[in-house]
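All protein chains but one are shown at their positions in the complex.
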Amino acid sequence: MTALDVQDLTVDFAQRGRVPFRAVDRVSFSLHAGRTLALVGESGSGKSTVVRALSRLVAPTAGEVRLGGARRTRGKEYRRAVQMVFQDPFASLNPAHTVGHHLIRPLLVGGRARRGADAEEKARELLRSVNLTPADDMAHKRPHELSGGQRQRVAIARALAPGPEVLLADEPVSMLDVSIRLEILGLLDRLKDERGLALLYVTHDLATARHFASEVMVMYRGEIVERGPSDEVILAPRHPYTQTLAAAAPSSAAGRERARAARAERLAARAGRDAERREAVVGDGCRFRPRCPYAMDVCTRRPPETEVGPGHRSLCWLRTDTNDSVVGFSA
Amino acid sequence: MTDDVVLRAEHISVTYEGERPTHAVRDVGFELRRGELLGIAGESGCGKSTLAYAVARMLGPPARLIGGRVLYRDRTGAETDLLALEGDALRAFRWSRLSVVFQSAMNALNPVTTVGRQFDDIFRAHRPRMRRPERYERARALLDMVGIDPARVRAYPHELSGGMRQRVVIAMALALEPEIVIMDEPTTALDVVVQREILDEVQRLRDDLGFSVVFITHDLSLLLEISDRLAVMYAGSIVEYGPAERIAADPAHPYTQGLLRSFPDLAGERRALRGIPGSPPDLRDALPGCPFAARCDHAFEPCGTETPTLVPLAPGLAPGTSAACHLHAVAGLLPEGRQP
């Protein structure tokens, strides 16, 4: 069941005295109940702006965002249905308030509980659902008394309080210690199953994206450059950018000799190009062109989105023509 | 001290003073060999950065070095006690023998002067006999070495991207051809692809120039790939220490095992993933027993009361590896999940 449908979402940011900066460019996707979609990209790719537009913190310039079914998409109903978890658990809780306050307010605002004992009991239930026990003690603590992982659990509980159908998680574990990350991702995964949430997992980490999401979208400078089933996209990437990303991820299982060989290969591949070009800005056409090892003349025009496998699409000129088998993509 | 060791730290302890002092580093020692990349892995607050700063004599209040010894051994075999250096001798030692690369390149670079001038400052301070054209040429050569167009000597830091700034900082750290470079999370603030480029660059430079690197990061999977030997820190102590390959293949300490499990492998089989439950202990409290005991699946009787010490493991089992774990002190009592 489609929980949220996004069509041609575009976000421009005004720049003083210059043309607006397009942070998100015609992005379309849908989120489905009980499934996780990962949005992968580096900083500046626009992935956080997508989340902010969906949570109505920034106004989209163009495009449509609709809740599943024939429901109203404006105002209160949308606020209740779409919630988000922020990246930094140290900034997302108000130092002036108790954990209980953080849960009771959204419960009351969303009309999920009555003021008083009812709200308190529901807040304790939320705390238990994110494994913050004893819930009574936790409700009275202030953020500075909690560890990063505990804070992120509170933030997740707060996002659950209005009873959302869509949960947007913006790099929910990147600020946490390594040993805690999987616990939090596991918690999100469990809550998704239990509550039938449609989860958008925004991350720069390909490995967790693959493990926790059924589908992956890769974003580069405001555009979705590749999307498809997570194993397809990450193990057999078609877009040169996704290939670069996958090659850059550390792989402890690959073994040191292979890592060394891969490094020599990367250095050799890069030696030909100069460092400046990789930092350059592009106008029209494929945005990855200046960094792309396979850049061709045709890349100055905007590439089409092409089906490269079942449900697997790539925004690239390569392989758009069946005769054009210039590059072997075997991963 | 064997011939190939360039730096040896013994029994380092550092405390952050305050109403309740934090014992950030607790009796830690390590050896850095010539040309080696030693990784120090651990989570935030484990004391890895504090340890490195203590070795580089860069601690400031409220941190205080309360014990230990750091010996530096030059190519002729002469030994220097770093903790005894003061004033000019210390300044000369830092940068020309040992330099540090910090996480945030922007903080390490002066925003109001050009990159070239900042190289100039280093040379004027440490190589007063160098002439101006010589300094200029050297700065250009250093930039070229780290993969930046030499024409960028005239650039201001804000004109460079984050990755380029970090390269500049690395070039500056290498300006006086130090024997030891300490890198504190040098790539954490950067994107994956840029991070990879810089790591490749560091390894290439190390191969070419032969300096030793102490590489500090929370990213254990990265260290397993790039470092020769590895120290895993937890709650202010080293819990496992040995060749990276060895640790990657067969981690001895339950904490290392847990950390390794915490990094899902990109291409690996999909499996139920779990991290390490709980959180690290408060370093302001006294820690009776093993600091990891509360989070450990294998904790047994002595773990709650006796603090395990870092001891070499049986050679047949793990050559060159030490671990601080009671499981290994009791023969035949090995955790079942040894093979990751």
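Chains: A and B, in written order; residue numbering restarts at 1 for each.
Rule of thumb we're sticking to: a contact is a pair of C-beta atoms (placed from the backbone, for glycine too) under 8 Å apart; a residue touches a chain by one contact, two chains touch by 3 or more.
Here is the rule we use: contacts and distances are computed from a predicted model.
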From "Peptide ABC transporter, permease", "Co-chaperone protein HscB homolog", "NAD(P)H-dependent oxidoreductase subunit E" or "Cell division protein FtsX", the hidden chain's UniProt protein name: "Peptide ABC transporter, permease"
Contact partner of the left-out chain, one of A:88, A:125, A:231 or A:305: A:88
Chain not shown: contacting residue from A:120, A:165 or A:205: A:120
Among A:24, A:67 or A:139, residue touching the chain not depicted: A:139
Footprint left on chain A by the chain that the document does not show: 55-57, 76, 79-80, 82-84, 86-88, 91-101, 104-106, 108-110, 115, 117, 119-120, 123-124, 136-137, 139-140, 142, 155, 158-159, 161-162
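Simple rule for what comes next: only the chains that are shown with their structure count from here on.
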Complex contact set, residues of chain A against chain B: 42-43, 147, 149-150, 177-183, 185-186, 204, 206-208, 210-211, 234-235, 244-254, 256, 259, 263, 266-267, 270, 274-276, 279
In the complex, chain B residues that touch chain A: 43-44, 147-149, 161, 163-164, 191-193, 195-197, 200, 203-204, 218-222, 224-226, 244-245, 248, 258-268, 270, 273-277, 279-280
